[in-house]
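The complex is shown incomplete by one protein chain, all other protein chains being positioned as in the whole.
Each chain gets a letter, A and B, in the order it is written, and its residues are counted from 1.
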Amino acid sequence: MKPAPFDYRAPASVEETLPLLELDTAVLAGGQSLVPLLNLRLARPEVVVDINGLAELDYLRADGGPLRIGAMTRQVTLERSEPVRRGWPLLHKAVRLVGHRQIRSRGTVGGSVAHADPAAELPAALLALDATLHMRSTGGARRVAASEFFLGPLYTAREPDELLVEIEVPGQPDGAGAGFAEYARTHGDFATAGAAAVVGPGGHAGIALFGAGPVPVRSEAADQALASGAGAREAAELAAREVEGEHRRALCTELARRAIEEAMA
Amino acid sequence: MGTEAGLSAGRLVGRPVRRREDDRILRGGTRYLDDIDLPGAAHVAFVRSPFAHARIGGIEVPDGIAAITAADLDVSDLPVQGIEGGEVSADGHPVLAGDEVRYAGQPVAMVLAESRALAEDAAELVEVDYEPLDPVLDARRSDVTMSRWHRVSGDVEGAFESAAHVVRASHSLPRLAPVPMEPRGAIASFDAAEDLLTVWVSAQDSHRQLAGLARVLGRPEDSIHVIVPDVGGAFGSKGAPAPETMAVAAAALATGRPLKWAEDREENFVASYQGRGMEAEVELAFDGDGRILAVRARIWADLGGYLMPTTAIPTHTTAMLMCGVYDVQTADVQVHGRRTNKVPTGPYRGAGRPEAAYFLECTVDVAARELGIDPLELRRRNLIRELPYKTALGWTYDSGDYARCLDLAEELVRPERGGDAERVVGTGFGMYVERAGGQFETAEAELLRDGRVLVRSGSSPHGQGHDTTFAQLAADRLGVTLEDVELRFGDSKEVPRGVGTFASRSVAMGGSAVIQAVDALKEKIEAVAAGRGLREVAARHAGLRAAARFESDLVFSSGAYGAVVEIERSTGRLTVLRLVAVDDAGTIVNPLLAEGQVIGGTAQGLGQCLVEEAAYDDEGNPTFASFVGYSLLTAAEMPGVIAEFVETASPLNPLGAKGIGEAGAIGTPAAVANAVADALGGAGVDPPFTAEKLWRALG
Partner (left out) sequence: MEINGRPYEGDVEPRTLLSDFIRHGAGLTGTKVGCEQGVCGACTVQLDGEPVRSCLMLAIQANGRSLRTVEGLAADGELHPLQRAFHEAHALQCGFCTPGFLMSMEAVLRADPDAGEAELREALAGNLCRCTGYLGIVEAVQHAAREMREGS
């Protein structure tokens, strides 16, 4: 299948990019989600804005506070980063499971977030980590918490004229553990469901499920249970309580339990 | 007679010779259909029906778009092959749809443009006036039968009435997509001056393409030249000529322009004929000692909207094998092939044999549980022990040692069952007998000036390694090295007219023809050699040649597969811990390649069990139009497989060979299904054995 015709722009800076963004434009970052849609003619933008030239968005900064991930950071870069592995192990565990090596060579962190596939690993991990998404448009800058960013399958709070520029992840408390578990029919498939968990001292807890519904889900009840000393099984059951479908709920419960246990270990 | 003197002790035959084909492949030097660019060729895209069933009111083509519809072509529908002892209807597949479409994805019109992308753009602008009709999607409820076969042998009623036990079981095998890594394609070019139509096609052989083209286009066969380039897998799906191939050829004739159609993956999923899609109700009558008195089976096959040339064949094969490896002479088997509004089904690796093995072997295990007899013991009480054996259903099994295969499978799989709070483990076996070979095959051998021998074969490889295997046979016969033998395949003007590659026939039939041609050439060489070597003889007698046509009845491979599986209680996830394949394909010419065929087949059998299902939604839309909707196993899912060969030589060909190409796909599903049922304590589940199904079955 070949894409329908489109115009192509390759801006060299964020400033050059912003005026180009509107309803009929598609932003081309890693291309691992967009190009399949173009090839199937399921996406038919008039203009494709290729932001691979925006080197200014390719960075990982961990200066002792939050982790700042430039939207154009390749997934493989996140995977290979030592500071990320040490300071935000949940991200490391999540990104290693994204697609395949060849996908991660090109796919970007920002792209995965903006695409918002309900079965994607990174949105769930970022939700569990209380990340904040930073966007810019010709009208200014905006920040949205991860908990308010994912609105539906492939649908986020990003307006068509906004560019996701940075993902900010708060620093994790010392001694916080991370766990990640997913289930897929085969290693080539998208995940059917999965769970991301952080558990730390002082009641720090965050459990997010993906593949459990139209958006990644964080359960306050589960977080609170964990924070007040509940076991992994109980917290997992709370986390998956609202999942529809008996088997899917059982699957999510089991994956959440594994992720929480890994985080507690 | 089994193997001739010198064959089994051959220098090359029986050895795991590495393939000569590999170097070119590894360096990127292959030329599959889409790698061929014919200068001046236009590119083709098809307008395909979005509806499962509809009448076509009219087709409007905007100005500036070059489109071809059925009205522009003077062609007949694709032919339909009959089944022995049965009936098929006259529902041949039209080249392009006339006033009706019967499946989503059916080609309705073709558009020509300077590039594939432009052709796809143009195809979107063609307006087809569809009047949607209600689709029929359930084969058992369809009231249109397109194929039928029924055979009764012995006093079946009496056997069931007097039986100590009657066991009944129902099974359902969903449709599968063959998914060769290379989709289909064809290039056609017409030379009006020579009145010669040349067609390159990704196909299993040139012969069936040629015969089909001649018939559908209404042209004499010698006015058509078919060339089969490198082929990236087929598994049965590139055997019968595709309607699209016919359309491309006919359009090349009509327009005088060379045309290229390279199918994309979406088309391949949606429009390439599918495999399996059968349901069965099986009944076994037993005496008090667990001996099978009679087999009764009713099979319904979901054939799709039309009969492709070979659609009915798997149904016939399944029916003929419903007594399997068991000594039973009383049987009543009928199969009904029903029309549905889906893409047609046809031969797909195993082509009826996996279905028969599955339906029968799963029922045998149900019987074992109901009768309280160990499943292996129950089998042993009923195995055919003396061969050749004439079956109740008509075929004669030529050779085999079923008991030995079963013993070996049991020993190698190390049966295990049980479980704990977290997992449950089960073991299962599946035996099969399958028909291979048959009809005839051809070969020609020619002495070249440099002393090498050129062998032209009617067989046609698409990954099996014929170039190496046949060279081994010829080299041993001639007493030369592999390098001194050259093989030629796949070009209708270069190879003798033959039958082709399917039904695991290449070594038994193609290999035997090669041996006969080479032997005949050897005789001619010896007649003029007067003690001189090949090179000297060649200098004088280059061009010396001999032809062979080897004919044979069907040969019957057999085997026993064993599987140990584990089901995780919390998720229902199925893991195959061990898989053993014991196959009797007679003489094995190249054990390395034979094992490769078995492993490849088991991967497809496992795919059928674990993840594969070509399902349509309630409106008849395919849910499998991409890899998102249809899963294939990856390297990460493959268990270790122990493959062993038992070699009972067939008396029906000089090699003693049977067939190995499909065995893995035939034996695996039955063994895994029985292992799953064992783990579930008897609950019957149909494949694919998804986590959800198993989780529910475990309660």
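Operating definition for what follows: a contact is a pair of C-beta atoms (placed from the backbone, for glycine too) under 8 Å apart; a residue touches a chain by one contact, two chains touch by 3 or more.
It should be emphasised that the depicted structure is a prediction, and the values quoted were computed from it without experimental measurement.
From the options B:G233, B:P388, B:P651 or B:G684, the residue with contact to the chain not on display is B:G233. Across A:T17, A:Q32, A:S81 or A:T108, the residue that sits in touch with the chain not pictured is A:Q32.
Within the full complex, the residue among B:D77, B:D91, B:D264 or B:D678 touching the omitted chain is B:D264.
Even with one chain removed from view, subunit A keeps its contact list with that chain: residues 1-8, 10, 28, 31-32, 35-36, 38-40, 48, 50, 52, 76, 99-103, 105-106, 186-188. Touch with the hidden chain on the side of subunit B covers residues 18-19, 21-23, 25-32, 34-35, 37, 117, 179-183, 230-233, 235, 264-265, 462-465, 592-593, 595-596, 599-604, 626-628, 632-636, 638, 640-641, 664.
The working rule: only the chains that are shown with their structure count from here on.
On the subunit A side of its complex with subunit B, the touching residues are 1-5, 40-41, 183, 185-190, 192, 246-247, 250-251, 254. Against subunit A, in their complex, subunit B makes its touches with residues 115-117, 120-121, 264-266, 570-573, 610-611, 626-628, 631-637, 690-692, 695-696.
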